[in-house]
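Then we have chain A:
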Amino acid sequence: MKMLDTIPIRPAPSPAANAPALLREIAAALDALLLSGRRHCIDLGSLPLSTADRDLLRETLGTGEIRMELVALGSSRIEETGVPGVWWVRHSSEDGILLTESLEICHVPEIVPADTTDIANGLQRLRQALALRESGGH
Partner candidate 1 sequence: MDETILDAFRQNGLSRRAFLKFCAATASLLALPPAAAAAMAEKLASTPRPTVIYLSYQECTGCLESMTRSFSPTIEHLMFNSISLAFNDTLQAAAGEAAEAARKEAMRKAWGKYILIVDGAVPMGAGGAYCVAAGQSAVDDLRHAAQGAAAIIAVGTCAAFGGVPYAAPNPTGAVPVSEVIRDRPIINVSGCPPIPEVMTGVVVYYLSFGMPALDRQGRPLTFYGNTIHDRCYRRPFYDEGRFAHTFDDEGARNGWCLYELGCKGPVTYNACATLKWNQGTSFPIQSGHGCLGCSEPDFWDKGGFYRPLPAATGHWPRGEVLGGAALGGTVVGVGAAALARSRQQAAAAKSAKEVSSPSPKEDSHEH
Partner candidate 2 sequence: MTGTDTQFPLELNQPRLSIQKPEPRYDKQGEMADTERLDRAMRGFVKDFGATAALYMESCVHCGQCAEVCQYYVQTGDPKYTPIWKLEPFKQAYKRETGPFAPFFRLFNLKRRVTVRELEEWQELIYDSCTQCGRCTMVCPMGIDIASLVGLARHGMAAAGLVPHELWATVERAKREGSPLGATPAVLKDRIAWLEDEHSVEIPLDRSQADVLMTISSIEVMKYPQSIVALARIMKRMGASWTFRSDGYEATNFSMFAGDQQGQREASLKLIEAAIAVGASVLILPECGHAYQALRWQGANLYGKPLPFRVLQIAEYLAEGIRQGKLQLQPVQSSVTFHDPCQIVRRGGATEAPREVLRALGVELREMDAHGAYNWCCGGGGGVVTIHRADPLRYKTYQIKMQQVEDTGAEMLVSTCSNCRQTFDDGQAHFHWDKTAQSLLELVADHLVTEQE
Partner candidate 3 sequence: MSTETDLLDFARGPALEAALIILVFGIFWRLVGVLALRRPRDLSEPRVRHAWLGGVRTIFTRMWPRREFRPRILHWEMVSYVFHIGLAVVILGLVPHILLIRDITGLSWPGLPTGVITFAAGVALISLLALLAHRATHPVLRRISNFDDYFSWLLVFTPLLTGLMAYYHLGGRYEDLLAMHMLSAELLLAWLPFSKLAHTVLFLFSRGVTGTIYSRRGAQI
């Protein structure tokens, strides 16, 4: 009887089929961003991307200047690619599982700027802390 791990399993070959179309979509979205300021988002999870597709995307877009890490409900990585205005966004869960991966074409991804309510809440917390410090500092 053959051991299971001796059965040779070869993965099916998968050429880069979708990346070229994606790159053209990105170019068009950048055009639109420059002209009208419209932001665009491409959900990479909804497309069948092979390893070759990913490699081609990575290679073509390159690495940019900004790399951010967001820690909320697990970690998220927000990286600008070598093409300014194109952001590679990866959200992971608390267990480190990739939830969604997208390319955002915008000046800054929407999730980055601090929200007014959150700022207000933070300000409130800051004031409380200050008050506590002033009252209890001595």
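How were these picked? Simply put, all candidates are chains of the complex that A comes from, given by their letters.
In this section, contacts are C-beta pairs under 8 Å (C-beta built on N, C-alpha and C of every residue); 3 or more make two chains touch, one makes a residue touch a chain; residues count from 1.
The structure presented is a predicted model; accordingly, all values stated were derived computationally and were not measured.
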Q: Among 1, 2 or 3, all from the same complex, single out the one that touches chain A.
A: 1
**Q.** Touching residues on chain A, where the partner in the complex is candidate 1
**A.** 7-12, 41-43, 45-46, 48, 70, 72-73, 76, 91, 93, 95, 97-100, 102, 110-111, 115, 117-118, 121
